[in-house]
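Of the protein chains in this complex, one is absent; all others appear in place.
We call the chains A and B, going by the order they appear; numbering starts again at 1 in every chain.
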Amino acid sequence: MSEQQYEPNVVAFLCNWCSYAGADLAGTSRIQYPSNLNIIRVMCSGRVNPLFVMNALQQGADGVLISGCHPGDCHYMEGNFYARRRFTLMKELLDYVGVDSRRFNMSWVSASEGAKWKDVVEEVVENAKEAGPFEQFRRNKINW
Amino acid sequence: MVDLEKLRTVARETISRDDVKYLIGWRQGTYGFRVSPCFIKEPGEAEQLIFSPLCTNNLASYLIVMEKLPLPRGEQPDTRKVAVMVKGCDSRAVVQQLIEQGTKREELYIIGCPCEGVLDLKKVEAKFPHILDPVTVQWGKDKIIFQLPEGVEEVPREEVLAQKCLDCRDPNPVIADITLGEGVQAWGNGEYQDVQELEAKGAEERWSFWEDKFNSCIRCYSCRNVCPMCYCKDCVLDRLNPSWVYRSSNVSENTAFHLSRAFHLAGRCVECGECERVCPVDIPLMKLNKKLAKEVEEKYGYRPGLDPEAKPLQSSYRPDDKEDFIL
Partner (left out) sequence: MERMKIGKEKFGDFLTALDKQLYAPQKVGETLRFVPVTPENKLDLEFSNTTVPPKSVLFPQVETLYQYELGKTDLNLPDGGEERVLVGVRPCDARAMAIVDNLFSWDIDDPYYLAKREKTTVIGLACSEPGMNCFCTSVGGGPASTEGLDLLLTDLGEVFLLQSLTEKGKRLCQEAEGTLEQATEEEVTSAEKLHQEAAGKIVRNIDTGGISEKLPELWDSSLWQDVSEACLGCGTCTFLCPTCHCFDIQDEAEGLEGRRCRVWDSCMFSEYTLHASGHNPRPTRRERTRNRVNHKYSYFVTKFERTACVGCGRCINLCPVNIDILNILAEVIKEAI
């Protein structure tokens, strides 16, 4: 498989109130952006459990994105603050174990930032492309 | 130095109190360098108690492993205190359990024992193999004194102490109802050397190191079961509905298990080293837990298990927490 043919599979957890709406705005504004993201809508970025990230990587995601409201603007007041702490630690842990740090991304995208959403997606997909297909601890049926 | 006579007197007095159910301490084991946790219920049993470099077990694990069975009708729960002997690291585990309300302060009577380090049995048994008769070991000045069947041996402490003790910053119990002996000086400098060594390597080398270790894991769950901080009735890594991590042992599941467990301990692990000690296949779990302890200390200035009034790390935030990697 040549570099050009590898299209990364990125799993994105978007908070319902800001990021999901922002992504939707990008869509209605007909902004073109890469289609590699598999979006999962959650009510708040604080709902995202690090187990989701581990599971996504195990099931074959080449990259993970978690996107929420800007700090201070969380619909549930503090959810994104907890998410920020949690995922700062998660990123360090993944990096320490040798997982390419470009695979794990986090962003703040508000409901009006359709343009920013395009930039975020492009950066995340570019990161995942550079990091290559994820094989390190993928659930691989060959193990069976 | 903890005087054994004083220890046993204090133990006898404690167990004679009406409001104490039993006392958890250490006693000589069944062979060689082993030591076993013991549960004293009568003053006469206090004679067995010892406190020496052999006392590796973290007795705080027993505060949360006690099963709470449904009571027969009409019976009231026995809320008398449990007396427990703790070293520095064990006392941090107790404090962390109190922070999380896993135990209640009024149900504990804590006997603090300032500790100058415990032995790494693997190093000791390699140095003095085949010792069957129970051995007495004492702390000396910068050395450990072994009373072996063939004579007394003095060994520099770096050669036989557990790595966690050589890096220890909290040898004195941080919480106690009574403390036995004088406070001791800490040796650790908080630099997390072994973590830094691994961090300095490239990503591929790091993955190759950890892949090897996770491959050898047999998913015995000993690390989780001995941990004083792992006391969920229903461990999420064991659950079947939903099944986050399968129970089979391969690189994928084992990595998910260990990283998830390390993450669950972020800001909670008191670095007592029990997980690494019990692992039958010698996975260096402390390297994983210490990495997160280092990050938590650097980024949030927090060390778990020191202040019983502190808020748990992952249930709190500051508006100005770092976010340099966030797009």
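As a working rule, contacts are C-beta pairs under 8 Å (C-beta built on N, C-alpha and C of every residue); 3 or more make two chains touch, one makes a residue touch a chain.
Predicted, not measured: the structure shown is a model, and the values here were computed from it.
S.K.: For the full complex, which residue in B:V35, B:L63, B:V135 or B:L161 touches the chain that was left out?
M.R.: Checking each option in B:V35, B:L63, B:V135 or B:L161, the one touching the absent chain turns out to be B:V35.
S.K.: Could you tell which one of B:E47, B:D282 or B:E298 touches the chain left off the display?
M.R.: Missing-chain contact among the listed residues: B:D282.
S.K.: Spell out the interface residues on chain B facing the chain that's missing from view.
M.R.: 29-32, 34-39, 57, 61, 65, 67, 69, 122, 130-132, 212-213, 216, 218-222, 225-226, 238, 240, 246-250, 274, 277-278, 280-283
One rule holds for everything that comes next: only the chains that are shown with their structure count from here on.
S.K.: Express in whole angstrom the distance between the two chain centres, defined as the mean CA positions of chain A and chain B.
M.R.: Once rounded, the distance between the two centres reads 36 Å.
S.K.: So in the complex, the part of chain A that touches chain B is made up of which residues?
M.R.: Where chain A meets chain B, its residues are 50-51, 54-55, 58, 71-72, 78, 81-82, 84-86, 88-101, 105-108, 120, 123-124, 136-140, 143.
S.K.: For the complex, give me every residue of chain B touching chain A.
M.R.: Going by the criterion above, the answer is residues 195, 198-199, 203-211, 214, 236, 244-245, 250-253, 255-256, 259-260, 262-263, 266-267, 288, 291-292, 295-296, 299-300, 313-315, 317, 319, 321-323, 325-327.
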